[in-house]
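One protein chain omitted, others in place.
Up next, subunit A:
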Amino acid sequence: MTLGLINANPVVHAKKERVVRTEDSHTDDAVDPLEIYDFVRDIRDPEHPYSLEQLSVLSEESITVDEKLGRILITFTPTIQHCSMVTVIGLCLREKLKDHFPPHFKVDIKVAPGSHANEESVNKQLNDKERVSAALENPHLRQLVDECLYSSEL
């Protein structure tokens, strides 16, 4: 399908240290960007044996949560403008978060403005329920997504 790697030599960043949560027995812990980030930072890149965190595709700041409305918005930055793996990354994020939040949360996944050549069509594709589930029916794509989510290569 591809003629070699799309981005053969990505810039790898250091992993940030995990924040240890302090127990506070009296107040409720609201869902915060860090919690979501902790879930998704270890997803492996479809191309390289590095996590999305290491490739700086995601950061804690790129996630916003509105607990009252139950909305989560994740904006990620593909490593290069014409990355064809961007939809796979989006699918991985969606698939991963599906297990992690109650159904009343709505997850929006977008690429960062100006970071991708087909920004608009990618955003549309990633937030279209029908197309997402259709994509996950595709055994080839499914396998790719599963590899990214459950990989132990990191």
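Descriptive notes on the structure:
Please note the rule applied: contacts are C-beta pairs under 8 Å (C-beta built on N, C-alpha and C of every residue); 3 or more make two chains touch, one makes a residue touch a chain; residues count from 1.
Operating definition for what follows: contacts and distances are computed from a predicted model.
According to UniProt, the chain absent from the figure is "MMS19 nucleotide excision repair protein", selected among "MMS19 nucleotide excision repair protein", "GH16 domain-containing protein", "GST C-terminal domain-containing protein" or "Glutamine synthetase".
Per the touch definition above, the residue from A:E35, A:E119 or A:E147 contacting the chain not shown is A:E35. Of the residues in subunit A, those that touch the hidden partner chain are 21, 23, 25, 28-29, 31, 35, 39, 98-104, 146.
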